[in-house]
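Apart from one protein chain that is not included, each protein chain of the complex appears where it belongs.
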Amino acid sequence: MSDLHEDTAALLAEAKTPTRRPTVAALEEKLFRPVHVLDHGFVRVIDYMGDDAAIVQAARVSYGKGTKSQRNDRGLIRYLMRHRHTTPMEMCEIKLHVKLPIFVARQWIRHRTANVNEYSARYSILDREFYIPEPGQLAEQSNSNRQGREQPLSSEQAQAVRDILRRDAMTCYDTYTNMINDDGTGEKIDPNAPQVARELARINLGAGYYTQWYWKTDLHNLFHFLSLRAHSHAQYEIQVYAEAIAEMTKLWVPMAFEAFEDYRMGAAHFSTDEVKILRAALDGVSLREFLKGSDLSAREVNEFRKKLGKI
Amino acid sequence: MSDLHEDTAALLAEAKTPTRRPTVAALEEKLFRPVHVLDHGFVRVIDYMGDDAAIVQAARVSYGKGTKSQRNDRGLIRYLMRHRHTTPMEMCEIKLHVKLPIFVARQWIRHRTANVNEYSARYSILDREFYIPEPGQLAEQSNSNRQGREQPLSSEQAQAVRDILRRDAMTCYDTYTNMINDDGTGEKIDPNAPQVARELARINLGAGYYTQWYWKTDLHNLFHFLSLRAHSHAQYEIQVYAEAIAEMTKLWVPMAFEAFEDYRMGAAHFSTDEVKILRAALDGVSLREFLKGSDLSAREVNEFRKKLGKI
Amino acid sequence: MSDLHEDTAALLAEAKTPTRRPTVAALEEKLFRPVHVLDHGFVRVIDYMGDDAAIVQAARVSYGKGTKSQRNDRGLIRYLMRHRHTTPMEMCEIKLHVKLPIFVARQWIRHRTANVNEYSARYSILDREFYIPEPGQLAEQSNSNRQGREQPLSSEQAQAVRDILRRDAMTCYDTYTNMINDDGTGEKIDPNAPQVARELARINLGAGYYTQWYWKTDLHNLFHFLSLRAHSHAQYEIQVYAEAIAEMTKLWVPMAFEAFEDYRMGAAHFSTDEVKILRAALDGVSLREFLKGSDLSAREVNEFRKKLGKI
Partner (left out) sequence: MSDLHEDTAALLAEAKTPTRRPTVAALEEKLFRPVHVLDHGFVRVIDYMGDDAAIVQAARVSYGKGTKSQRNDRGLIRYLMRHRHTTPMEMCEIKLHVKLPIFVARQWIRHRTANVNEYSARYSILDREFYIPEPGQLAEQSNSNRQGREQPLSSEQAQAVRDILRRDAMTCYDTYTNMINDDGTGEKIDPNAPQVARELARINLGAGYYTQWYWKTDLHNLFHFLSLRAHSHAQYEIQVYAEAIAEMTKLWVPMAFEAFEDYRMGAAHFSTDEVKILRAALDGVSLREFLKGSDLSAREVNEFRKKLGKI
């Protein structure tokens, strides 16, 4: 499993072909070039279809002359995003090549509306590459957030954890190599030992080992992915991938991305009761008084304050 | 609803942009150019992603060095198709602009794994365009095939049917125009009459009226669509669209299309019992004798004979 | 196409079988009984899987002991809904039998994550049943909302529109009957005339004709359907179906439905800029002053005021 696919050299060549398809110069510059993520991972754009104008074009097919009132593309895209008219966003597609730890892949794959070709450890041999968190990322279990981390470890503690993670990963890989008894050429290392089937040997490798895949999705589903995985509640190790992809998306469809940030990433959602409270507050009722008398649970009151930056 | 979207002129221009993406010269020639289907319909390719090499590239990510034994791209693509390893086919994507009668759209939309933006008759005004079958297509209900047609009408009968279809469609459109009371400019035709909401007025138009949409899907799902809709059991009016798209697909991914024809379109499927019969027949048992003694229903025997060209 | 499937009588029988599966007594009472919608339509529940407890059970599999802190089922369900943890909602499933006009079916089918078996007019004969809007529903095209209706017609105008819709529908159906030349028994009405294939004859019938289908979906996707189709911006004729289904959903999963109403249906979504304005307003800045100086378009200011009930 080489980091970059063997014909990458060819792909990276400056050779360009003329096309009549919509082309995004800013993204063309980045095509095939890996953006490094975590200690051994990367993301790179392999192909894309469509641009901001393709979203507008699809919306205009739907609405016909009904879109004439939207004087410009930016306004129309913002309108679509605001009102969750998502089908025109589906008219853009992107294909990525990602190298990522298995535990990240396990979260990522839950996004079902995507096409995936993953490296198969039944067919081929996994490399000795595994994720060791940076010391600053090694943190204690959060008490308030059951699925999060909180207080970073001391640098000694962090170093100890890193050492033991590396030790276990190396031990397991040595076992793997011994079991498959293959130096990658198909030749036996130990001529007297068996070559255990790869599909069995790989079960000894941990969730920190790297895999890779081609992942292709449309812009609507990409935004959904980003809204969940670039979110502060996502696990750090998938967040960094989401952020790298967000940067690429910004180059690809700058208007749609701006609308996504304004209406999705930075937006807040208020429940029926919360809207009532907001209305009363704007009419001069003290927020503090109102919350006291409300049906909101303590947890909801906290979430409400957080959304308004009143913590 | 103009046949071709207003910025088509621009699209049709010879202007080309350089790209590093995979480009298929044969398909570039056809981009944006409508292929006429039925009396007022068309299909045209708006955009595409990937080519035969992109299928191979994705398969090689999955199988790693495991694909080295497949010496060439064509062999690998045929292997994938034969063994229904379909995910690499999903790495290619195509976007079409289609103008089609509503009853065809209703069959087509049942293919769920696609992205669609359809012209909205809630927003905009439908044109006076409806499908009248060619005389040669007007046929009697089939007796053997509950969902098919058989014996063509005589030319007098066909002409009579065409006349009455046209008459009804025109009457309904006149009513539509009167109800919306709009000449397409938003101005009233009759200043004293109301302008009934478009979303209501359109219910008076029949399933033969034309709609249009952008339709985007991946190659695996496109092949599935073609296998069902270019099939002789599909309704003629959707078959002709499927055939037009098949021609485009052949230009786009010639190797994959050839494999699709060999292993899907032209292939035959034999049940457990049928395989037993085949085996015996190859061992010299008379097919006729064998079928007599088998559990197959008369219907299945017919289907079996048909698959072997022994009708 | 009889309204109720032929074995409905059996289904409606009081016969009950014991089951170990989760059972919802309130919904059992309604099983198979059609709720009438529009002039000839209906919705009825054919089957269901799961209940509120099934959502909780699935969530507890995911979170393990991590859900112990959520002391009760209602609190956990509300937490899931609030934070859009939607997968446990997918563990409930419902199957409906719906009779609906074709133009409503065309909007409905755009919800792709569902299973559908629709009555086929290629196989079978459509009944002489079409939708004629109630006078109070016949309204003029809205100017502010390109896809809506506004001012109702006068009762004379409405009656005139109803008459002409009925006239056109009857004429088209007469043509249909003449073309298929079949009284429903397979026997010819006119022994000397042809029987045009059903798949062709049906193209003469309008979008107001009724079709029917079985439609099956999970609770998460049902909520998505309801959020779009029970919404005031949806076309009235699909809204009434969504409302009928909402009532059934409330009986089926009362806790989840309550949470859905509080956090989805009654909720408001504020953009990055709108949240800034809210924060300032709560700090005492005059909303009016703030809006003057903001980047929001006139349209967005209107939408903002509407969300806060300040119109």
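Lettered A, B and C in written order, each chain numbered from 1.
The definition used in the following text is that contacts are C-beta pairs under 8 Å (C-beta built on N, C-alpha and C of every residue); 3 or more make two chains touch, one makes a residue touch a chain.
Quick caveat, the model's predicted, so the values are computed rather than measured.
*Asks:* For the chain that's not shown, point to the residue among B:A53, B:A281 or B:V301 touching it.
*Replies:* Of all options in B:A53, B:A281 or B:V301, contact with the hidden chain holds for B:A281.
*Asks:* I'm checking contacts with the chain that's been left out. Which of A:F32, A:Y48 or A:Y131 qualifies?
*Replies:* The single option touching the absent chain is A:Y131.
*Asks:* Extract the touching residues of chain C with respect to the undisplayed chain.
*Replies:* 1, 5-7, 11, 15-23, 28, 31-32, 47-50, 54, 57-66, 87-88, 90-91, 93, 95, 97, 115-120, 123-125, 184, 212-214, 216, 218
*Asks:* Touching the absent chain: which residues on chain B qualify?
*Replies:* Given the touch definition above, chain B has residues 63, 66, 69, 75, 79, 82, 146-147, 261-263, 265-275, 278-279, 281-282, 287, 297, 299-300, 303, 307-310 touching the missing chain.
*Asks:* For chain A, which positions touch the chain that isn't shown here?
*Replies:* 101-103, 106, 109-110, 112-113, 116, 120, 122-123, 131, 133, 137-142, 146-151, 153-154, 157, 161, 164-165, 168-169, 171-172, 175, 178-180, 182, 193-200, 202-208, 235
Basically, only the chains that are shown with their structure count from here on.
*Asks:* Fitting on CA atoms only, what is the rotation between the copies chain A and chain B? Please report it in degrees, nearest 5.
*Replies:* It works out to 180 degrees.
*Asks:* Would you mind working out whether chain A and chain C touch using mostly the same residue numbers, over half shared, or mostly different ones?
*Replies:* Mostly the same residues.
*Asks:* Just the number, please: Cα centre separation of chain B and chain C in whole Å.
*Replies:* From the centre of chain B to the centre of chain C is 28 Å.
*Asks:* Give, as an integer number of Å, the spacing between the C-alpha centres of chain B and chain A.
*Replies:* Between these chains, centre-to-centre, one finds 34 Å.
*Asks:* In whole angstrom, what separates the CA-based centres of chain A and chain C?
*Replies:* Taking the average C-alpha coordinate of chain A and of chain C, the gap between them is 33 Å.
*Asks:* Tell me, which residues of chain A touch at least two other chains?
*Replies:* 63, 66
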